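Here's the structure, in structure tokens; my notes come after.
With one protein chain withheld, the remaining protein chains of the complex are depicted in position.
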Amino acid sequence: MMARTERTKASSHIRESLGSRIFNVVNVLLLGFIAFTTFYPFWDCFVVSFSSLKGYLATSVHLWPSEWSLEGYRYMVSSAELWSSYANSIIITVGGTAINMIITIMAAYVLSKRNLKGHRVLMFLAVFTMMFSGGIIPTYMVVKDVGLMNSLWAMILPTAVNTYNLIILRNFFLDLPAELEEAALLDGCTEAGVLFRIMLPISKPAVTTVTLFYAVDHWNDFFSAIMYINKKQQWPLQLFLRSMLFQNDAAYASGGESLFLLGQPMKMAAVMMAIIPIMCAYPFFQRYFTAGMTVGAVKG
Amino acid sequence: MKKNTGTTRKLASALLAAVMLISAAGCGSAAPQTTEATGGDAQPAAAAGTEQEADTAAKTDERPTIRWLTTGDAAAKAIEDGDRIVEAINERLGIDLQVEIVPEANTEKVNVAMASGDFPDIVTGAYGTSATQSWIQNGMVIPLNDYLDDNAALKEWLEQDYPWSAVDGAYYGAPFIAQYNVANTLIVFRQDWLDNLGLEYPQTLEEMKEVLIRFTTDDPDGDGKDNTYGFTAEGPSSTTGATPFDWVFHAYGLEHGDYALNEAGEIIPTFDDPSFVPAMNYIKELWDLGVIDSELMLNDTSKKEEKFYQGKAGAMQAALFRHVSRHESSLQELFPEASICYDLAPAGENGKRGLSRQGKDGFMTCVTAACEHPDKAAAFINFMLSEEGIELVRLGIEGVHYTKDGDTIVYNEEEREKDAFAPNGWAHALAWGSFFWPLESGYIPLTDPNRERALETVELATKCQVPNLVKQKTPAEISDKSALNDIFIQYFSDMLQGKIGIEEGQKKLDAEWRANGGDAVLEEVTAAYRAQETQ
Partner (left out) sequence: MKDKKYTKKERKMVSGSANGGSGALRYLWKNKYLYLMLVPALIYYGVFCYAPMGGLVIAFKSFNPMKGILGSPWAGFATFRKLFSMGKFYQVFWNTIRISLIRLVFGFPFPIIIALLLNELRSVRVKRVIQTVIYIPNFISWVILGGILTSILSTDGGVINGLLTSLGAKPVGFLTDERFFVPTMVVSMIWKTFGWNTIIYLAAMTGIDPQLYEAATVDGAGRWQKLWHITLPCIRSIIVVVLITRIGSLMQAGFEQIFVLYHPGVYGTADIIDTYVYRIGLQDGKFELATAVGLFKSVVNFILLVIANRTARMAGEEGIF
């Protein structure tokens, strides 16, 4: 809705200089070209995933499947664990991101208070963990001792806060006008009230951005599953797809049919199945960081 | 802010203290667990399996749980509860076996679990690596010598095939070296291209050169375009130090895979062998002629195969065995008339030839120090190596998974499907990865239509396999060999691309290799060699 009003504003506005108009055209062309180059690899994967092996081998540039085939997808869908892994990934992503956001928002809000004693020390302690980490063995020991082995929590709790995201969110809170909070506190709002009723609604873009960052990290995580999850029923999608590909490669060494025949198309089908869900989620997030953006900037 | 530093500091230290407290608690609880495991009689650190153990405890009564963590066969089907093969093993040995196959055969997971003190009862890890070496050095796995008398198959396995694996007389596990006595790599040619040009599969280096040149210049596919070249392969490997042109070195007289012997009978690196410089000159000549894939260094297996299937390259060095028919049918996707051929690697002037090296890497299955029933664990390893066990995991239970019709075996795919068997006569999930691969076992189902051809390639490839001077990897090799291989590969690549002359490069390579730990490795390897020869 915001966007629409902006556009009417923009079109109703006064004539632009010639230079400005030339810039507009060049800008669209330039960004369009850049966008085209970034679109290519996705398109390549997409086309290959729907090609037969023959279609794939026939050309090295894949603009359109020269021979269609759904074999790659059929193979991926054939396994019973696909759907449970989708479910696991969704649980981990939604649940994990929710936990991420609750903890991060509260911490970022408190740490954005410049007058609060110790906020710099605490920030420093958080940043310190970006640089120094104990490494894989001590982390494994902690995860085991806390009792998270073979539980989906092992994919959520050890990454409950991402310091970079904390810094970003805190920085956004720091930049908000102070009067808002002051007024609310004077009106008798509690700290939590200020945070949830005042700060969050006006920092939607920042919150959305950080949510997106967290969600993508959870969605793409497979390594913690390798480390902490033994049961196939608890695997997230990424690990499941990787293992299907690996299985296919491993057919080199051991038993099974020569699935390898499917080769690249199957690999790309797996890639598509992994990235399309998270890509579809993007527009929901995008609303919040494009809205309002064009105001003013458009008027030259 | 400045004026309040007092309060700030106090506050900060209070918070720090809180954090430290939590941290200390975390650390503290980690350590005792590990030390507990050392006690031997203490609880095994098998935390992960405890829940299921409780569930199944009632069912299996007094049977001890044996938890086996293995990289195993990542291509296999998941083993479900109540798998009849696992149950048969449990019945036979009186155990409650719990198998954990690591996703993607990720050895790192096994290493980390072990290093963190999360010990299973039996563990299979990568042999010839720092990880398994540290298990032995640190007493994390136990010697099996005491159990050999009761376990004939294990005893035979160790004493016949792997006597050198003992450390000061103690066998710390059952090694399985991949491609120890067999190989599957050959140079595959396009038969139709050879026919088009009236050529034969090249038997000598000279013929090889000619074929590759004509593949590049004489339009072997007859499409009128200059779009083909001779040979493609994968880039060199820093783990083994193998190059895509080992067949040239061996044709020029290099006799062993790992090292060479000089006239005085001393062990020297392969690039100090007199074969090295002339072989490099030959390779460089091919390279300069443009008959080799110029992006060979970038190739992985699928990239390499793609170039062959797309009709760019007329020959590739490739693994065969079960892949023969795959290579041919993939090639026929685009060229329905095409076919492939393979033979022994080309020979040098004195008729010498060789292609792939004898393996030095593989797996080792050990019993951990936390295992409460080492006798049962050893019995299980023994069973997996015995005729009976092999038959069970490959064929299944007679009358259920298969029936015998005279000498031929009739698979009951419907029943096999219910357990963790792969289709079409392939084996159970426990069959491969830890003790055997099909290649080493010469296993290919009798029903497989390409069986004859697959076995033929193994026979040929094994003839071209080059033995090692020293069977095992010594500790210095485990620690430094891949860094040394890197130096070699770097020079090899520089010589090929003409960044450095061959003779000059060979001298510099020798100096750098020796200075960076090569001399120490040679010393250790020489000692191992002497010991091996006197055995």
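Going by the order they are written in, the chains are A and B; count residues from 1 in each one.
Following the convention adopted for this analysis, contacts are C-beta pairs under 8 Å (C-beta built on N, C-alpha and C of every residue); 3 or more make two chains touch, one makes a residue touch a chain.
All values derive from a computational prediction rather than experimental measurement.
Peer 1: Touching the left-out chain: which of B:75, B:97, B:122 or B:140?
Peer 2: Final answer for the missing-chain contact: B:140.
Peer 1: Touching the missing chain, which residues of chain A?
Peer 2: 3, 6-7, 10, 20, 23-24, 27-28, 30-32, 34-42, 44-45, 60-61, 102-104, 106-107, 109-111, 113-117, 120, 122-139, 141-142, 146, 157-161, 164, 166-168, 171-172, 174-179, 181-182, 185, 190-192, 194-195, 203, 205-206, 208-209, 212, 216, 220, 264, 267-268, 271, 275, 278-279, 282-283, 286, 288-300
Peer 1: Touching residues of chain B against the unshown chain: what are they?
Peer 2: Given the touch definition above, chain B has residues 3-4, 6-7, 10-11, 14-15, 18-27, 30-35, 37-38, 107-108, 111, 114-117, 126, 129-131, 134, 138-140, 235-236, 238, 293-295, 297-298, 303, 312, 369, 478-480, 482-483, 486, 489-490, 492-494, 497, 512, 515-516 touching the missing chain.
Operating definition for what follows: only the chains that are shown with their structure count from here on.
Peer 1: Round to the nearest whole Å and give the separation of the Cα centres of chain A and chain B.
Peer 2: Each chain's C-alpha centroid was found; their separation is 36 Å.
Peer 1: Along chain B, where are the residues that touch chain A in the complex?
Peer 2: 4, 7-8, 11-12, 15-16, 19, 26-27, 29-30, 33-34, 47-48, 73-76, 78, 100, 102-106, 108-109, 112-113, 115-118, 301-302, 306, 309-310, 319, 322-323, 325-326, 329-330, 333-334, 422-424, 426-427, 431-433, 437-439
Peer 1: Could you pull out which chain A residues touch chain B in their complex?
Peer 2: 52-54, 57-58, 60, 81, 117-118, 121-122, 125, 136-138, 140-142, 144-145, 149-150, 225-227, 230, 232, 235, 239, 242-243, 246-248, 250-258, 260-261, 263-264
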